[in-house]
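A single protein chain has been omitted; all remaining protein chains appear in their positions.
Then we have subunit A:
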């Protein structure tokens, strides 16, 4: 009798355990986000202040937009190290275009064109040249930065058209434009990845490239699309970055953006080798990074130590992924 009860008890715990582990594996980023959010609000009363909250969102919006593109690249089984450098190159050229034409519209178009062209070039090297994405984008990283430095003669370039700064410095009912742009981009990329053929193909390609090809997917074109999209998103981020201060520095802007973006993607649960991960995961990964930065500032942690904390978080996140 006792034995029977024990068995039943065993069975029940095992089903609740499997259910919990399912919940954890599907939503671990969101759960981690909630834990960090609650911990932050307990540790610092100023954290929950609406201005602080908006501040966090504002600060993550640029990296957030870059990370969306990085997610798509990593889902396809690649990586894009060139995002920071391309961002600077796009910024520098679009400021020049702005000053030369006097038109904000022309500046934006230039930015989008340069960004997606750089991405397309990455895609060509990876898809047609069969160069490993790490190497191809490492080359682009060095190349794009160098051209930006050359054009700006190592310094900064500033906009001379009034109204350009409005893009990043206006708000709609308290919410700054960059936040709104980040949210819109998140929704768009989400829809692209989960509701269209392109997204399905990216997952297939990242999971089993040979089977994707034998499924009659134009693997090369999908790759070109993936890297071009990442470049396009980088140019959106570049417009915000440039507009925020009305200038961009060819030497110090965009440095280590690739690291922050990759960190957000990894924390968001996307698998390094592709095929598995979610846009929503990256969204929360970005927020987690933002909250951590914010908390360290609020608690006066030395800026020199902040990199250490970030590194630790990435490693912990990857350890949890391995467990699965």
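Throughout what follows, a contact is a pair of C-beta atoms (placed from the backbone, for glycine too) under 8 Å apart; a residue touches a chain by one contact, two chains touch by 3 or more; residues count from 1.
Basically, contacts and distances are computed from a predicted model.
The unshown chain of the complex is recorded in UniProt as "ABC transporter", chosen from "2-oxoisovalerate dehydrogenase subunit beta", "ABC transporter", "ABC transmembrane type-1 domain-containing protein" or "ABC-type oligopeptide transport system ATPase component". Note that of A:36, A:213, A:280 or A:296, the residue touching the chain absent from this view is A:213.
When the whole complex is considered, the residue among A:57, A:204, A:287 or A:317 that touches the unshown chain is A:204. Seen across the whole complex, the unshown chain contacts subunit A at 7, 10-11, 14-15, 18-19, 22, 191, 195-197, 200, 203-204, 206-208, 210-218, 275-276.
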